[in-house]
Each structure stands twice: as structure tokens, then as C-alpha cells.
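The complex appears here minus one protein chain, its other protein chains still in place.
What follows is subunit A.
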């Protein structure tokens, strides 16, 4: 069995992504469920968002159109009972405990995911692009493949970093050389298997190499640059550092300039400051990342 096949087989077992589930669960168990607070936790958490979208899109609760954002999903699941059902069934025993390969603590992964999401959305606003609101969700989920691939990356990290620094290879290309798959493609496959809509899975799959997507997708372009911006800002940077390639075609297509990047970076940092309380809540011992 090749490393790729081995990883894809492991991916079959991952029925839920690790999340700040206990925090969300404890909110549901209170005498009066604070739906707004619960919504805020879910909306900024990649694992919970993925679970929520998985449950809603697989059920009869959604209408004919796929549900693409946590906010829209919560609108469908207004009742605390349904939400409790989602929390308890959407989270199963197969946890990915650590993402040591990327040298990211649990809260760092959450911080980085949120930063990509905010950066993608703020970039759209700065460029005055009329884009669907699932750009946030797509950004939030973009790195989700790391949660599974981390264990494999850890085994081969020394060689991956050698390829990066000695042979000038981007981190995802080195992953692919060593493991037969990179974390973006794996993330797309996981979400596809969960039945998440194509609009999200293709962005996750191609966000590191948008030029390999056969088509035009402004959300993909925005998440590609959003991910770059998040790495530059430095929130939750791991062992992969800034070792990724930026697509000149996307930069040109979006009309990105240094002033735009500066302005968006400043907005993102200001917005992040309002979310530190969430990061702190989710960095405690109860969060099994």
C-alpha cells in the first residue's frame, strides 16, 4: 500500500474533526441555551463548522440548495434540541489528537484557520468584490487536511524540510513528494466524503495551487491570498512557515497591490483582537485537537 493509499484509508475513519466540542456542549447543557454565544463558537471553529455543515447537508433539514455557512446552518437548526443532537452525534470517537507534524498547538490551528477566514473576507471587502458569504467558511476549512496529515508529516518532517530548504520546494510539494498527497488535497477529499458541497471542497482542495483548478472561482482566489496573508501576519504559524507559492495569476486577476495588502492586514489584526476570548476558551485542556 502506498503512503497515499494509507493516508486515504485513515481518512475513511475520521468521522469528525476535533473541535472545542466540550465548550459548545456545556453551553447546550445550561438551563438556557445561549444560541448567539454557541453560534459564535461554532462559526469560528473549523471542526464544528465542518460537522455542522455535514449534518445539515446530509439531512432533510436543508432545502434544495446546499448549506454553505455555519450561520445559514444555524438558521436551519434553531432548536437547542436539534443542536444538541448535532453536537452529540457529529462528534465521534475518532479524534486526531495532535498535529505535531506542523508544530501547531490546538489553539494555534484554530487561530490560523480563523485568520485565513477573516483575511479572505476582508480582502473581498477591500477589493469591493461582491462574493458569496461562504468565503469565510471556505477560508476557515482550508487547512483542515492538516489535522489528519500532521501525524504523517511528523514522521517525515526532517526530509520534508530538507526538500524545502535544500531543494527550494514549497512545503505542499514536499509533502506530496514524501507522502503522495498534500494537506490541501486531503482536506478536500475529507470534506467531499462528508458530503460537503462542491463549492467548498474545491476551494479547500485547490487553495494552495489555484492554477491547477480548471475554471474560475473568485472564492478560491480569495482564500488562496487569504491563506498567504494569514501566514505573513504570523498567527498560528507552524513548521511549514511561509514556504508556499503565491500564484501571480491570482494576484493579477484580483488586482492586488501592496497598499491593498497592508490595509487588509491591518483590518484583520484589529478584527482578531475581538476574538482572543474565543481562542482562550478553546485552548484549554478540554479541547482535544
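As a working rule, a residue touches a chain if its C-beta (ideal position, glycine included) is under 8 Å from a C-beta of that chain, and two chains touch if they have at least 3 such contacts; residues count from 1.
In this section, contacts and distances are computed from a predicted model.
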Options "Cation:proton antiporter subunit C", "Peptide/nickel transport system substrate-binding protein", "Transcriptional regulator PadR family protein" or "Probable chemoreceptor glutamine deamidase CheD": UniProt name of the undisplayed chain: "Probable chemoreceptor glutamine deamidase CheD"
Selected residue (touches chain absent from view) among A:197, A:210 or A:238: A:238
Chain not shown, touching residues in subunit A: 103, 108, 161, 170, 228-229, 231-239, 241-246, 251, 256-259, 261-263, 265-266, 269-270, 272-273
